[in-house]
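What you see is the complex with one protein chain gone and the rest in place.
Up next is chain A:
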Amino acid sequence: MEVPFSLLIGIFFAAAVYLMLSKFLVRILLGVAILGNAVNLLLFTTGRIVREVPPIIPAAFDHQVAVTANPLPQALILTAIVISFSFFAFLLVLSYRAFQDLGTDNANEMRVAEPAADIAPPTGY
């Protein structure tokens, strides 16, 4: 199952990179969302994919008796989902504020912090 998943992740990454290369904030946002999901799938796949067997040790044993699902990648993904969700929420609000304050969602036209017409420093004393 890992091979088709790898292909799927590759498609996710390609779509994310393509969207993030855009200069419009909305597309970059979509790219970031897809990127986060691509990484989550990647983490899931690196833990190897097995059937849905809970990793529970039966009574009277001190180790697992069957091949069970790996719980650690799921914990990692859960952490990553929470983090990427909160960051996405922040970026969404930030982009909206940027659109309101700067009047554009085109990154090339956001030149308030770094004005296009830069003032050169004085050359003489």
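Basically, a contact is a pair of C-beta atoms (placed from the backbone, for glycine too) under 8 Å apart; a residue touches a chain by one contact, two chains touch by 3 or more; residues count from 1.
One rule holds in what follows: contacts and distances are computed from a predicted model.
Novice: Which listed name, "Peptide/nickel transport system permease protein", "Multicomponent Na+:H+ antiporter subunit D", "Amino acid ABC transporter substrate-binding protein, PAAT family" or "STAS domain-containing protein", is the one UniProt assigns to the chain that has been left out?
Specialist: The correct option from "Peptide/nickel transport system permease protein", "Multicomponent Na+:H+ antiporter subunit D", "Amino acid ABC transporter substrate-binding protein, PAAT family" or "STAS domain-containing protein" is "Multicomponent Na+:H+ antiporter subunit D", the UniProt name of the unshown chain.
Novice: Identify the residues of chain A touching the omitted chain, counting contacts across the whole complex.
Specialist: These residues of chain A touch the chain that is not shown: 20, 25, 28, 32, 35-36, 39, 42-43, 45-47, 59-62, 72-73, 76, 79-80, 83-84, 86-87, 90-91, 94-95, 97-98, 101-102, 107, 110-114, 118-122, 125.
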